[in-house]
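Removed from the display is one protein chain of the complex; every other protein chain stays in position.
Up next is chain A:
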Amino acid sequence: MANYTERAKQSHAVEWLNDNAQVLSIALFFIACMGFFWALTDTFMTTGNLLNVVRQGAPVLIVAVAMTFVIMTAGIDLAVGSIVALINALAAILMANGFDWVTTSVMMLAAGAVVGLAQGWFISFQGIAAFIVTLAGMSILRGIALYITEGYSIPIKDQAGFFWLGRGTLAGIPVPAILAVLVAIIGFIIMRNTRYGRQVVAVGSNLEAARRVGMPARWIVCSVYMMSGIACAIAGLLIAARLGSGSSNAAVGFEMQVIAAVVLGGTSLMGGRGSILGTALGALTILIIGNGLILMHVSPFLTQIVTGVIILLAVWMNTRLFGAGFKLGKKG
């Protein structure tokens, strides 16, 4: 008999690198951006500035975590900015009409869930493309916010506890940042270590296979939009608490930031592949780029262009460098 030999086994280190390539690449990019702004500005790498970035960026991070679940199912939620604005305005209106902030917050979380469920129902049970449903949602919900506020900003008065949520600190760390980290950790655990997380990945990877092994595929798809709605409610409340007012013009361009963070973090728009850790790094990267460019006194009009270009480049490099196993389309 011929003398057969076995292939050399890949070392664990190589396997680990392969499995985590996407997260590593965004981590490197994040560190590079940090270094860049540290070198070119005096103020970037100061505790005050960094804490400010995480305080202002908390809503993006929170919604990006939920958006990761949505995109994992090969969906998209374009309405997040509008939901945030609607919740933001509604919360201010309720408090202006004598509701206390705790009741208001609970009602707003429920409202976010209902809005998300409605979108999810059209997408999963009626089979309308997520892009279309949430594009319509984006217009409708921002419209409602404009309609009920008539375009005015509504001040929130005498809600010390509420303001603490947006402006306070715990052990020197801004409360919104703590909340955002908490949400990210919970999202991370749900995605990796729970049956629900596994179901989300399965549905995004192969919807029909998930259905055939008895998963409630439609409900799972529907649920991620509900989570997105709830995350938007938290974000809307945090923004209201930080600014002390509610406005239909809150969170303009928010969906762009959130989706960019998720995609930059290596989550595939085709579904099935992604990570919360990547998303967190992606969100932080987007936030420091925005902040760093302002500190460099780049024209705010240029900021948008630069952000867009950087995202395109990063994602392009991501697919080029780590695209070996990258497949277009999926097997039914």
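Criterion: a residue touches a chain if its C-beta (ideal position, glycine included) is under 8 Å from a C-beta of that chain, and two chains touch if they have at least 3 such contacts; residues count from 1.
By our rule, contacts and distances are computed from a predicted model.
K.L.:
What does the UniProt entry say the missing chain is called, choosing from "Putative ATPase", "Iron-containing redox enzyme family protein", "Monosaccharide ABC transporter ATP-binding protein (CUT2 family)" or "Carbon-monoxide dehydrogenase small subunit"?
P.N.:
"Monosaccharide ABC transporter ATP-binding protein (CUT2 family)"
K.L.:
Of A:108, A:210, A:243 or A:314, which residue touches the hidden chain?
P.N.:
A:210
K.L.:
Looking at the full complex, which residue from A:113, A:133 or A:202 touches the chain that isn't shown here?
P.N.:
Only one of A:113, A:133 or A:202 touches the chain omitted from view, namely A:202.
K.L.:
Where does chain A touch the missing chain, residue by residue?
P.N.:
Chain A touches the chain not shown through residues 9, 15, 19, 189, 193-195, 198, 201-202, 204-206, 208-215, 272-273, 325, 327, 330-332.
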